[in-house]
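A short worksheet on the structure shown next.
With one protein chain removed, the remaining protein chains of the complex are shown where they sit.
And now, chain A:
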């Protein structure tokens, strides 16, 4: 018998698995786990933050009729509400961004589309978080007109300053 006879026949499917089913071996660390945990914890926190926010803005005092520039200015003069709104901004933006990131991962089929959709998402999130944070901390309630007088819409406490 010849020693060169092929002793095995390749299995019919050998090497035929579509590459779209092959996971890349790079470790993703704990990011997905932390993201999953963050969604649950921030979700619970947001329920409290949002309903207190709605209650204090719409129900207390004059309710929705008292809601104007002066009302917001008054709230942001208080470090408690500054912190509250900051937490609301950051948690809701990160919670929402992570949710949309998940949806993009689920539904964008092409790698390039998925990458660019996420880049647009992250850019928008960054702009909104930075802008929102700046507004909360650098907000100037007592606006002065060109003539040096307070504008009409400024809250009452500006008069005493």
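Everything below uses one rule, namely that a contact is a pair of C-beta atoms (placed from the backbone, for glycine too) under 8 Å apart; a residue touches a chain by one contact, two chains touch by 3 or more; residues count from 1.
One rule holds in what follows: contacts and distances are computed from a predicted model.
Within the choices "succinate dehydrogenase", "Heavy metal translocating P-type ATPase", "Branched-chain amino acid ABC transporter permease" or "NADH-quinone oxidoreductase subunit J", the name that UniProt assigns to the complex's undisplayed chain is "succinate dehydrogenase".
When the whole complex is considered, the residue among A:37, A:54, A:113 or A:130 that touches the unshown chain is A:37. By the touch criterion stated above, the residues of chain A touching the omitted chain are 13, 16-18, 20-23, 27-28, 30-33, 35-37, 102, 105-107, 109.
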